Structures are given as structure tokens and as C-alpha cells.
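Heads up, one of the protein chains got dropped from this complex, but the rest are sitting where they should.
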Amino acid sequence: MNEAVRTKKPSKLIRGATGDWEVVIGMEVHAQVASNAKLFSGASTEFGGAPNDHVSLVDAAMPGMLPVINRECVAQAVRTGLGLKAAINLRSVFDRKNYFYPDLPQGYQISQYKQPVVGEGAVEVDMPDGETITVGIERLHLEQDAGKSIHDQSPTMSLVDLNRSGVALMEIVSKPDIRSSEEARLYLTKLRTILRYLGTCDGDMEKGSLRADVNVSVRRPGEPLGTRCEIKNVNSIRFVGQAVDYEARRQIEIIEEGGTIDQETRLLDASKGETRSMRSKEEAHDYRYFPDPDLLPLEFEQGWVDGLAAELPELPDAKKTRFIAGHGLSAYDATVLTAEKETADYFEAVARGRDAKLAANWVINELAGRLNREGKSIVDTPVSAAQLGAILDLIGENVISGKIAKDLFEIVFAEGGDPREIVEKRGMKQVTDTGAIEKVVAEIVAANPDKAEQARLKPAMIGWFVGQVMKASGGKANPQAVNAALKAKLGME
Amino acid sequence: MSVDKETVKRVARLARIAVTDEEAASLQGELNTILGFVEQLNEVDVTGIEPMIAVIAMQPRMREDAVNDGGKAADIVANAPVREGNFFVVPKVVE
Partner (left out) sequence: MSGITDLTIAEIRDGLGRKQFSAVELAKGYLANMEKARALNAYVAETPEKALAMAAESDKRIAAGTARALEGVPLGIKDLFCTEGVHSQAASHILDGFKPVYESTVTANLWRDGAVMLGKLNMDEFAMGSSNETSYYGPVTNPWRSRNSNAPLVPGGSSGGSAAAVAARLCAGATATDTGGSIRQPAAFTGTVGIKPTYGRCSRWGIVAFASSLDQAGPIARDVRDAAILLKSMASVDPKDTTSVDVPVPDYEAALGQGVKGLRIGLPKEYRLDGMPAEIEKLWEQGKEWLKDAGAELVDISLPHTKYALPAYYIVAPAEASSNLARYDGVRYGLRVPGDDVIAMYENTRAAGFGKEVRRRILIGTYVLSAGYYDAYYIRAQKVRALIKRDFDLAFEAGIDAILTPATPSAAFGLAAMATASPIEMYLNDIFTVTVNMAGLPGIAVPAGLTGDGLPLGLQLIGRPFDEAMLFRAGEVIEQAAGRFPVSEKWWA
């Protein structure tokens, strides 16, 4: 990988015993292509399944079997490339990567080595401090996933299931542009967001749809790149952070104690938060890549790419910009709302024809907070955008107060129903009848002459009266009307 | 270029074929004969020539993204030398 120079904020440096260190990170992310069938066969990509049930003769590498490319997998790779603002290569070549492993039935993995389908691109990552960093994309290529070996069923044998064998993966290789564990986590988060927006990968890390190989090295700021270690198959965003933190610390300690780093492959032990060397790789690999003679070079027209580009959905960066410019949201709110496409869609449905800032506030604070407590995601929210919109309408129409709205939201969240009907049936309407309010005000002022006297001298006391009136009205009195009536009664104009 | 016995053994290891010392010695001779024979390719001026990837120039046909295969685990493992249920079985792999 080549040199990548970014001016460093001192805060991103790691303090060692002998001075500051910079950690340099590059990531290879394996994203499972969202498709019905496998990359080169008609077997299902569905997760799970009985052993060897989602396997065709091709996936099991029966003698004489030949791969046939799934057009949709190519389209998904191109869409992803477009989403990463990357160069699309109209001609690419599938190569064979040769090695023996029980879950690799062909004895080679079909991949793209010298001529990948997607070239250089970039991902913009917003940091919490407001900085935006750009992580370069080196390339994206298509390749086959391997099957699965199960080691814990017998002391002497491993079982092999080929259901995953041949599922299409995109390997997305970043440049070594990442400088902290936080950047690494947020890069992967952003990449996942883009993939999910595009619909090219479901991003489900629990099912292994997204896995990262993290390359970590350390150096003194301004020095050439150090020797890197590759931490394989990290399968959660949190673990990526752990892996980087541990590995950077480990390497710094070795160097500071006068040692050198061995270039090696390591595994993350997530339970201990440590990385360890993969000792089973005792011999250097020699993959003997060469173009797969069963597959002609992959060639397509610019027109096809343009067609895919035209149908691309709005991506998070564009959406965020639009939310800021069009809806007047803060950068922070816009970032939160666009992190998941479903959230952004929900917000837009609520905000349509309403106060966007109010909508954003409700989606981010009330809805997201409530869902979070339930461990639910926006996809299974019990309060639809139409229901939340109706609640906001009731506030806007002064039918209910903001406080009552929260109670109403809670009812809709727990029981469902039409907010307007609930307000009607349960008598939650705000009282705006000035006569009725004035009557209550008069009663309370009359009952508390000493406090009324104080309030005339100390206007802040009015708050106490507002509270009493609201309490007496069961929270339904319109606060503005109460204020106005109190001020008139107490002669505070 | 010619190969020594150690190279023969390394290549055999890469190809996952067990060779005895004796076999390695005789393979060394045979491989060197063949490598000597192909040496004449160095006479050819290949400047500016693209290596051939496909002998017949055509665009690959692609398949549509339809699930129309699988669901035949019994067939998949029918010829397996060792199996357990519909799993293939291999000596334990240590990672």
C-alpha cells in the first residue's frame, strides 16, 4: 500500500513511554452481496439451511462443473462502486486463487486479483468533533465465499457444510488512511450505512454479512509506514475498535522495548480483547493466481453503468446535505437521522408538511430513545410515521400541549390507535376557553393571597401559580392562556 | 532456470502431493527436462503482446439472479468417501 499523508491532530496520537505514536490502519471489508442466488450458481444465498442444502453441483466442485456469472451480483458490485464514488472498470478479470482447505471445494477461490471490477474511490466519515475525514478506497472486487468447517462436533473430525460456498462477496479495500480506533469504527459504520442505503449488502454483522480484516501498524508521526499485522475476520464494529486499540498498544510496547514487528496474521479474541498470532499458518502462502479459464473477462458497456447510476438511491451524504439545507436541521441532527435509511425515510414522512425541526426532535429524542429502551429498531417501531405526524399536528393545532403529547405518544407506543381519537375519547384536549381558565385563576389567586402579594413584587413567582392552575386543570389548560390570565389577574402587565 | 530437489519438494507440498526423496530426485530430472524444453520461448519477441486470456473473443453470458438449484444435499454427498448425515467429514482441522 502506498503512503498516505494526513495532517494529524495531536489528539489522535498515542502516548507511549518514549513519545508519541501514530497508528495507521487500512481495512479490507468483506461484504456479502445482497442477491437471491450465488455468484456462479443457482443455489440460494439464504442464511442457515440444513447441511449442504443450499448447494449446487458447481458449489460442491463436482468434476466437469463450470461457473456462470450471476448478472445481479455484478450489478450490485457496480452500484457499490458508484456509491463509493469509485472508478468502474468496464473490463475486469476473474482469477483463481489456489490453496487447499476442506471448505474450499474447488481447491481455488474465484476472485479478482489484477483487474478488479471497481477501482479507486472515497468514503467521507464525520467525526463527533465535527471534523470530516476522507478514507480512500483502493479497490472493490467480487469473489466467492468459502463453506464452513465445524470443529466442535467430534474430537478427531471436522464436518464440512458448503451452504455458504460460492456466495458472492465484495471485498472493499481501503487505503491506509485511518488513524485511530474511533476512525476505524466510524469508517466501518459509514461503509455499512452506504451499503445498506444501496441495498447491495444487508450489513448484518451477526450473520457474517460484513466482516473486516484490519491492517494495523504504528510509526512515529511523519516517519514511513511501519510493519503491519492483519487482524482477520473481525465481525463487529465494537471489536474493530478493540482490535485496533490492543494491537496498536502491543506494537508500541514491542518497539519501545527494542523489538521489531513481524508481519503476520492475527486473530481477535473478543472475550479477552486481545489479538493473537494465527500459528496454524506455518507456511508462506503462494496462491498462484491466474485468470480463470472457465470464465471470459467480464465486460460491460458504459451505458449499463449509467443506467445503474441513474437508478441509484439518494446516499447518506447527499441526504444529510439536503436535510441541513432543505429542512434547516443542525449537522448533528442530520447525521443522526441519515445513519439508517429507514430512520431518514421515517423522518421525512413525519416532516412532510410539518415543522421539520420539531419532527427531527421527536424522531431523535422521543422515538429513538423509546425504541432504544425496548431494544427495537426503527423498522419495527409501533408508532408509525403517520401516527407521530398526527401527534405533531395536535400540538401544532394547540389541541394538546407538548407535555400531553408525550403522554399521548406513550399511549400510542404501548396500545396503538389514532392519536386524534385517543385525545378525543380520553379527554386530553387542552383547555383554551379563557373564561374557564380565568375562573380557575381567580379561585387560586383568591385562595393564596400571600403568594399573590409576593408575585406582584417578584414576577418569577408566577411559575408557582402556573403550576397550580395546570394541576387543577389536569394538565390540559393551554399554558399561554394560563400565563396571560395570571398576568392580568395579578396586574403584572 | 532449473529446479533443485528442495524446490521439487516445496512445489509438491504446494500441490499437496506426497513425494519420497527418491521420487523427488527423479522428478527433479524430469521437471528440468521440461523446463529446458520450454526455455526456447525466450527466443520469441513478445514486446507489446497482450497475454491471451480467452481464445475466442466473446462476452460472457450471465445468469439471472434466480434460485433454481440446491435442495439436493443427498446428491451432493452421495459420492463422499466419509460423511455424517449430509455433512462431509475430514480429519480435524486446527486453526
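Letters A and B mark the chains in the order given here, with residues in each chain numbered from 1 onward.
The rule we apply is simple: a residue touches a chain if its C-beta (ideal position, glycine included) is under 8 Å from a C-beta of that chain, and two chains touch if they have at least 3 such contacts.
Because the structure is predicted, anything quoted here is derived from the model rather than measured.
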Neighbouring shown chains of the undisplayed chain, as defined at the top: A, B
Sole contact to the chain not displayed, among A:15, A:207, A:238 or A:288: A:288
Residue of A:65, A:150, A:237 or A:484 touching the missing chain in the full complex: A:65
Residues belonging to chain A that touch the chain removed from view: 57, 60-69, 96, 98, 100, 102, 105-108, 158, 160, 286, 288-290, 293-296
Touch residues of chain B, complete complex, unshown partner: 1, 3, 7-8, 11-19, 27, 30-31, 33-35, 37-44, 46, 49-56, 58, 60-63, 72, 75-82, 88, 90-94
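As a convention for this text, only the chains that are shown with their structure count from here on.
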Chain A and chain B: spacing of chain centres that average the CA atoms, whole Å: 41
Interfacial residue positions of chain A with respect to chain B in the complex: 35-37, 41-44, 50-58, 60, 68-74, 93, 100-102, 149-151, 154-162, 278, 280, 283, 286, 288, 291, 295-299
Touch list for chain B against partner chain A, complex: 13-14, 16, 53-54, 58-73, 75-77, 84-95
